[in-house]
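Below are the structure tokens for one structure; questions will follow.
The complex appears here minus one protein chain, its other protein chains still in place.
Our next item is chain A:
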Amino acid sequence: MSVWNYVVTAHKPTNVTHSCVGNFTAPQELNLIVAKCTRIEIHLLTPQGLQPMLDVPIYGRIATLELFRSHGEAQDFLFIATERYKFCVLQWDAETSELITRAMGDVSDRIGRPTDNGQIGIIDPDCRLIGLHLYDGLFKVIPFDNKGQLKEAFNIRLEELQVLDIKFLYGCSKPTIVVLYQDNKDARHVKTYEVALKDKDFVEGPWTQNNLDNGADLLIPVPPPLCGVLIIGEETIVYCSANAFKAIPIRPSITKAYGRVDADGSRYLLGDHAGLLHLLVITHEKEKVTGLKIELLGETSIASTISYLDNAVVYIGSSYGDSQLIKLNLQPDAKGSYVEVLERYVNLGPIVDFCIFDLERQGQGQVVTCSGAYKDGSLRIVRNGIGINEQASVELQGIKGMWSLRSSTDDPFDTFLVVSFISETRILAMNLEDELEETEIEGFCSQAQTLFCHDAIYNQLVQVTSSSVRLVSSTTREMRYEWNAPQGYSLNVATANATQVLLATGGGHLVYLEIGDGTLTEVKHAQLEYEISCLDINPIGDNPNYSQLAAVGMWTDISVRIFSLPDLNLITKENLGGEIIPRSVLLCAFEGISYLLCALGDGHLLNFLLNMSTGELTDRKKVSLGTQPITLRTFSSKNTTHVFAASDRPTVIYSSNKKLLYSNVNLKEVSHMCPFNSAAFPDSLAIAKEGELTIGTIDDIQKLHIRSIPLGEHARRICHQEQSRTFAICSLKNQSNAEESEMHFIRLLDDQTFDFISTYPLDTFEYGCSILSCSFSDDTNVYYCVGTAYVLPEENEPTKGRILVFIVEDGKLQLIVEKETKGAVYSLNAFNGKLLAAINQKIQLYKWMLRDDGTRELQSECGHHGHILALYVQTRGDFIVVGDLMKSFSLLIYKHEEGAIEERARDYNANWMSAVEILDDDIYLGAENNFNLFTVRKNSEGATDEERGRLEVVGEYHLGEFVNRFRHGSLVMRLPDSDVGQIPTVIFGTVNGVIGVIASLPHEQYVFLEKLQTNLRRVIKGVGGLNHEQWRSFNNEKKTVDAKNFLDGDLIESFLDLNRIRMDEISKAMSVSVEELCKRVEELTRLH
């Protein structure tokens, strides 16, 4: 790989951190707004459910998300604050459907200690000010003036240093906050302060409450008429106001989220750490609080946010499992639950670990993630591209074309499958046993290659061969009419629909026929100047049986032309350029937009917007799909039309949000495809590939496919073993009732079914920390090695752990060797036929020894001290790269002769690492806990020892995501002869559920894309006025520096979303054609 890296998101963040409900897009529209760390999603509440409106990338990690209603406004504004101390107020402009920035700013302070318990951002219910708690001991105020405009912010000193929560109280004549804090004796209290805006200071508030529940962590302000605040603890819930105090005990639980149900604040939904949903009711009489009641409603995903929507429907946003849309029923179900799950929204976060394996051994990686936490833990199998689920297949060599036909015009299903070969045509049909068997259509010519077939009106079938066009009854199967090619001419290319036939003969003759009841009428003939290479009359106009346009591809001048029908007048001629002839043309419509697709002989595809009334072709775009000629066909799946491009790189072309997308089909090479919707195999496709005819159904048309394997426990490490076709995971299960609160296991899973097939329970307090599948020198067996730690409550760092070596025998985990270690085994690597372990501060190498009695043991060979905690280790040859808890990278080398490990170089920066990977011999990639990526380079050519001993930082980038794992591999199938196939990639997984790709680019491409990125920054604006360059700048407590040697692929690929005017703008600035830009960017999208 290289130092020039391109970072792109394959799977966007799905961890829901915040949500709120209000009238954002219109005064009458109710919206749910969801924050997924670096993105917000705007949804509309409709009778059909939640309708997603917009996915909005934010150039920051969202710390606060609040809707508020300014005085005199008919709809809400959205306040967003980011972790890097930026904020913005957004307004929806319904006229243009745009997000407008009303205000923005920087709320950072030069000095100040960032709060430990996260940032707090709150808005006064009477809209007098925005309050922010970002640094210990400071409360920042952004006042509103009486017109709702924001004024200069100021800080107020806050005496309480350990703040747990701050909220505004309702119904106060002066803005009043309530502060939940912990004192230096770890006791928790609440205190109220009035904010004196004029004096820029606090005034003691109306009440305080000391000595609360030790677990009190959350404040819920209660709106008028009751006012006051609810203090949610782990064992009690307290209602507090100036004149009332009520408390109830609760079953011990940690409340993670709440949602207000009623506008008057009398009922709240509380979600706890175990995913239990409670309803908390404030009982009151004459606006006086009389007590509290709490009722268990049921179980949901572990909630991070709860938003009551409408009509008893509630949104549960989750960081640990899938988010949900639930309904609160009035009556409990059989299990006593009032909760009914209506909808589920996939969340891969937190991805704690993942592995890549090639299930079908086709060169395409599938990612298996350890996702979710606690009871919502799961494995997710993530795969790029569209799969074909094979239903039946037969060996058939030399297929030249395929068409499906119905036995009558109004039959919903296809009966016949016409398969054409070089000198014959065979008909297959479903028999009574639902098997495909050969049959005959007597009226068809079976002794020749079929050029085209189609169903026609009046229960007829059309067959075109090189000598004639036959019209055959689909019921009697007998020929009704035959139109013969003129003497001396043979038909070369043909196309047809239910009422029309268009033919091309040698010499550039174009013949147009219309289909009648038992007749074919030659309506028009035209002589073109060159030979015709392809034709299409797919009806996409108002009449589904008749096309008013014909698309014609030409040899010699390499053009595509649009003719009108029936008069065959030339309307449009588009020169394609180059020397490659068009092999397949197709008129098609997606989401109400008409296109002309034109596939070339070298695997490129051109697409044009087609004006149906003028025949004009505009917005030409070119993509490279494969390297061989492409055949285009439409097919339907789930009532939507898509296009299948058969080639050496089969692709489905579809449209989403009015943009054409290209998704790989997970098949190696497809020569022909036709839809075959039979009664036995509904919605299927017939596919000709590599001497085989396959009938199969197609996956949902989308880019990434995610399968979920719920575990009910939290998987933390995963590893695949090819030889035993198994996965092994380290997992933990929370026991709610047992003495030990959690139990850790090593589990073995079948790699096809994902069933647990064997389990090895770890000791009490013993955690699984690392797992590896490897083999050793002088031993042909393949083992699973597991590193553990005894995590004792009284120890700061584990002082004891184990290395366990298992073999899979008869589907069982058999423990072969057990070796005690002096600390936690954070990492295990196969290294020169030995086992390399990272144990607390030390790197330790073990030899695999055969004892006299034939048993095996791990024998310590050598080690290397000098780390704070060696957490992440990668190796290459004799080199060892260590990612330290807080001392960034170090590079070690193993010296065979001396049997020693020595330090070669290190990065002297203080980075707290979260993942490392070796890109190539000299470049190492790291992720650290301030959400940055960086690369360092080994300096072997340094003049002095000092220089050689220093790893030079060569790349820096703010990813905005916490990376838990890097792995070499690819989500897409690698084609050795494609450009993209040459680009090496690393995949990463993050806490927010992001799966990303880091691709190392050739320098020329990097420079080109960097220029494109610079130009895109000028055209695509940051929402809320946030700046892209600042967002991607490397940032930690010590420094902020511009990103270097990393490009933001998400920004670059958004070029394809721009309208033509903006594309032209960029094309002009770059002096590169739009077509070339599209092609190069489109290629990059095929990396993920």
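Some points to look at:
Keep this in mind: a contact is a pair of C-beta atoms (placed from the backbone, for glycine too) under 8 Å apart; a residue touches a chain by one contact, two chains touch by 3 or more; residues count from 1.
Everything below uses one rule, namely that contacts and distances are computed from a predicted model.
Between the names "Complex I assembly factor ACAD9, mitochondrial", "Proteasome subunit beta", "Gamma-tubulin complex component" or "DET1- and DDB1-associated protein 1 domain-containing protein", the one given in UniProt for the chain missing from this structure view is "DET1- and DDB1-associated protein 1 domain-containing protein". Screening A:M1, A:A35, A:L99 or A:L549 against the full complex identifies A:L99 as the residue touching the chain left out.
Looking at A:S656, A:N781 or A:Q982, the residue that reaches the missing chain in the full complex is A:S656. Among A:K293, A:K1039 or A:K1068, only A:K293 touches the chain that is left out of the view. Of A:L276, A:I386, A:I698 or A:V1023, it is A:V1023 that touches the chain left out of the display. Of the candidate positions A:L161, A:V346, A:A680 or A:A830, contact with the hidden chain is made by A:V346. For chain A, the residues touching the chain absent from view are 30, 41-43, 45-49, 51-57, 87-89, 93, 96, 98-107, 109, 140, 142, 149-157, 199-200, 261-263, 267, 279, 281, 293, 295, 308-313, 322, 325, 327-328, 330, 338, 340-346, 656-657, 700, 702, 708, 1019-1025, 1054, 1057-1059, 1062.
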